[in-house]
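Quick one: this structure, given as structure tokens, is what I'll be asking you about.
All protein chains but one are shown at their positions in the complex.
Showing chain A:
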Amino acid sequence: MDFNELWSAVFNFQDYAQLLPLVRNSLIAGAVLGLVGGMVGVFVMMRDLAFAVHGVAELSFAGAAFALLIGANVVFGSLAGSIIAAVIIGLLGTRARDRNSIIGVVMPFGLGLGILFLSLYQGRSANKFGLLTGQIVSVDTVQLNLLTGCSVFVIVALLAIWRPLTFASADPEVAEARGVPVAKLGIAFMFLLGLAVALSIQVVGALLVLALVITPAAAALRVAASPRLVVLLSVVFAMASVVGGILLALGGRIPISPYVTTISFLIYVVCRVIGGRRDRRGADRRTGHRLPATVAATGPAAVSAAPVQARTLPRVPKG
């Protein structure tokens, strides 16, 4: 394969205008999934659940493979595997260390089951590969409706528990003291996470779910600290990755997941660079009015060092 062939396999915009209407539904579903992934991802980062997402994805894959084998609805299989895994992890792994070992135990088992089911499956081999890497397996209108319906459910449920979940994720001890049902919220969130992972798998596949659920939120956290802005950026990044991925993949003949993961990775790299620069400048959004006058008065050299000094100088309490 020479370079031109490679290029036309990856990027091919012939007949684009005719192809576009065919993926209208996929684009809508992709946008909704981006919304779900971006919102859920923020809590995944706050609760340190990146590894859990991966574990849930592998069991979701096993569920989907089983559904494929017995000729059932793949989305249902994926949802079932995902939710079972997420709730088990939520119930057994309240502490991070327990959780990671449970995931480590469950994940290879799930992947093994998935491979077993796939090797027993006699149908089209493209279907098998699609589960892992995200060639949407025969998505018809019924399944698209299912995806969108589940996404809307996740979004509404997440909004309903937003504040206490934020409290419980960021500051569990104090939240518990104030009567927030920390443990129950943890299980509820794992359930929603299971749903979100199963949905994302339909687009990017089991191996690449992290690109949709972790990467956008991780990128947003690099450049913002305000909770609203973090969620907004995370959602925008996730949507840009999915919708952009679908649009780019339209003409080529490879699955959409490489496009989605590449866009989301590039966004992360850019955010990391921006965030890193900001960190080095020491811009941490403090107002400088407490800086003693002597620092500012000792000439231009002292001015550039001021942000660093401001952090180490003792603070004088007001009143």
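Going forward, a residue touches a chain if its C-beta (ideal position, glycine included) is under 8 Å from a C-beta of that chain, and two chains touch if they have at least 3 such contacts; residues count from 1.
One rule holds for everything that comes next: contacts and distances are computed from a predicted model.
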{"item": "Protein name, per the UniProt record, of whichever chain is missing from view (\"SGNH hydrolase-type esterase domain-containing protein\", \"1,2-phenylacetyl-CoA epoxidase subunit A\", \"NAD(P)H-quinone oxidoreductase chain 4 1\" or \"ABC transporter ATP-binding protein\")", "value": "\"ABC transporter ATP-binding protein\""}
{"item": "Touch criterion as defined above, residue of A:69, A:92, A:116 or A:224 at the omitted chain", "value": "A:224"}
{"item": "Option touching the unshown chain, where A:9, A:105 or A:174 are the choices", "value": "A:174"}
{"item": "Positions on chain A where the hidden chain makes contact", "value": "42, 45-46, 159-164, 166-167, 170-171, 173-181, 220-222, 224-227, 230, 284-290, 311, 314-315, 317-319"}
